[in-house]
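What follows is a short report on a single structure.
Then we have chain A:
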Amino acid sequence: MSALAPCPSLLAIDGLSVAIQGTDLLREVSFDIAPGEVMGLVGESGSGKSLTALAIMGLLPDSSDMRGAVRLEGADLTVLPERALCEMRGRDIGMIFQEPMTALNPVHTIGAQVAETVRLHRRASRAEARAIARDRLDRVGLSHIGLDRYPHELSGGQRQRVCIALAIALRPKLLIADEPTTALDVTTQTQILDLLRDLVRDEGMALLLITHDLGVVAGMADRVAVMKSGQIVESDTTEALFRTMRHPYTRALLAASRPAARVAPSTVGAPVLEAHDVARHYGATRAVDGVSFTLHAGESLGLVGESGCGKSTLTRVLLGLEPADAGRVSLLGTPVGPEMPTAARAAQQVVFQDPYGSFNPRWRVADLVAEPFHLTGRPADAEAKVIAALEAVGLAAGDARKYPHAFSGGQRQRIAIARALITRPKVLILDEAVSALDVRVRAQVLDVLSDLQKRLGLSYVFISHDLSVVRAITDRVMVMQSGRIVEEGVTNEVFFNPQAAYTAALINAAPVIPEAWLDGHVGWSWA
Partner candidate 1 sequence: MTQTLKMSVAAFALMASGAWAAQDSIIIGMQLEPPNLDPTGGAAAAIDEVTYANLFEGLTRFASDGAVVPGLAQSWSVSEDGLTWTFDLRPGVIFHDGTAMDSADVVFSLNRARAEDSTNAQKALFAGIADVSAPDASTVVITLDAPNGNFAFNMAWGDAVIVAPESVATNATQPVGTGPFRFVEWAKGDSVTLERFDAYWGAAPALTRATFKFISDPNAAFAAMMAGDVNAFPVFPAPETLANFDADPRFSVIVGSTEGETILAMNNANLTDVRVRKAISHAIDRQAIIDGAMFGYGTPIGTHFAPHNPDYVDLTGGSAHDPDMARALLAEAGATDLRLSMALPPPSYARRGGEIIASQLRAVGIATDITNMEWAQWLEQVFRGKDFDLTIVSHTEPADINIYARPDYYFQYDNAGFQALIETLGITADPDTRTTLLQDAQKMIAADYVNGYLFQLAKTGVADSRIEGLWQNAPTQANDLTGVSWRAGP
Partner candidate 2 sequence: MIRALGRRALSLLLALIAASVVIFVMLQAVPGDPAAFMLGMNASEDAVAALRAELGLEGPLVVRYLAWISGMLGGDFGTSYTYRVPVAELVSERIVVSAPLAVMALVLSTVIAIPVGLIAAARRGGVADWGIMGGTQLGIAVPNFWFAMILVLVFAVKLRWVSAGGFPGWDAGLWPGVRALLLPAIALALPQASILARVLRSALLDTLDQDYIRTARAKGLSRRATVVRHALRNAMIPVLTILGLQFSFLLAGAIIIENVFFLPGLGRLIFQGITQRDLIVVQSVTMLLVFAVILVTFLVDLAYTFADPRLRRR
């Protein structure tokens, strides 16, 4: 390698195309990464970002057909034999993945897993490898965690740090991070991003940061490439890219990721859903601890908090699926609980997060949407009502005959909304209802929700960890931490002037695109 002429780029990807079983998944992808540079690769799910990373590592599925060149310091990795690739992986290029919960082998200690990288590539004694592992774990901020711990004993953020430690154990020239923070809470995300930024600076590594989040790249990357359907549609330095936004797709992405602020409703109606000092314990754990609120007719109430804060438990108590251990919930004056009369349940419905787990795959859409009629008794015009509900969420009457697998994620969430609407409820609980969707689809579903609220006078309890979404759709917001509501207020006020330290931390942690870069592109932003 040293024999080659000095090369300006560390990694040069040139005309990379990948097809798997005849389907073209990457088409003529080309970009360079200079030493020490942070390259952001942005795109929606299925755009080919992760495949690009795997192609660089030489870890594509056996059945794939790859063309083009991937040059690391001038040497083409695509022609290297497997043995040489093994030597390269982990030593020259490190990689971390999206899902820290499953990326570590559950039966080996974290020390062993970090040390393994060292011993694979270097003649190091067991003790030396352990010493290096210790040093690397200290470096990623895990100095308080013993080497003999197992992955299942660590939190998600800690596990991701272990993944980083083993990827940087040998100070590779390039680190590939594939959605490294997507599965993490927003505060943890900031910490991990900070860590990555520091590492790049201190160790002189280049970083290929793959993400769907424009905010993340804006704060991290020196240059950004935008990917769509296996192709790079736009690539530039970060600031220039955001300032110019040459490609319409980039603009659409940006617009969708920054939904318009909500116009406060003109009138506030009577209380529909009330919670009084609700508590729910699991053994010694206080999952929900003294929560009180009132939801009025036509109002949208946000509930924000990180995973494990008690949102899901509260949702189940509000839905009357679990009893409250203390306090009470009432829906239109009726006490809510597992024993409540079925007819009373019809006034409140729910939309869940996972568009794929929300439907029995063996039922037709018509039957799925009609399922809540179980509460009211099936009316004679059930079919017409189903079709009306589908049309209300922007689907066609003909869709009633199809099975769920025929629909995309966004369409499925529309079906879920249609199902929730079929009994003409007053209250809709939206439990992370748009969190699993790509930004553009998310924007469309949010539009449907706003529209329905206006037309039907619905009240929403909108539960989410995504502040931008809560900001866009709710009138009031509650911030939940460890089972308690730490702050409550009118959404805009809470966001502009958070009172609780936790709320402030949450808001500050959300990655943002510098306002100055966006002049003239999008109307609204916060902070």
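By our rule, a contact is a pair of C-beta atoms (placed from the backbone, for glycine too) under 8 Å apart; a residue touches a chain by one contact, two chains touch by 3 or more; residues count from 1.
Regarding candidate selection, all candidates are chains of the complex that A comes from, given by their letters.
This is a predicted model, so every value here is computed, not measured.
When the candidates 1 or 2 are screened for touch with chain A in this complex, the one that qualifies is 2. Against candidate 2, the residues of chain A that register as touching in their complex are 57, 59, 82-83, 86-91, 94-95, 97, 99, 102-108, 116-117, 120-121, 150, 152-153, 163, 166-167.
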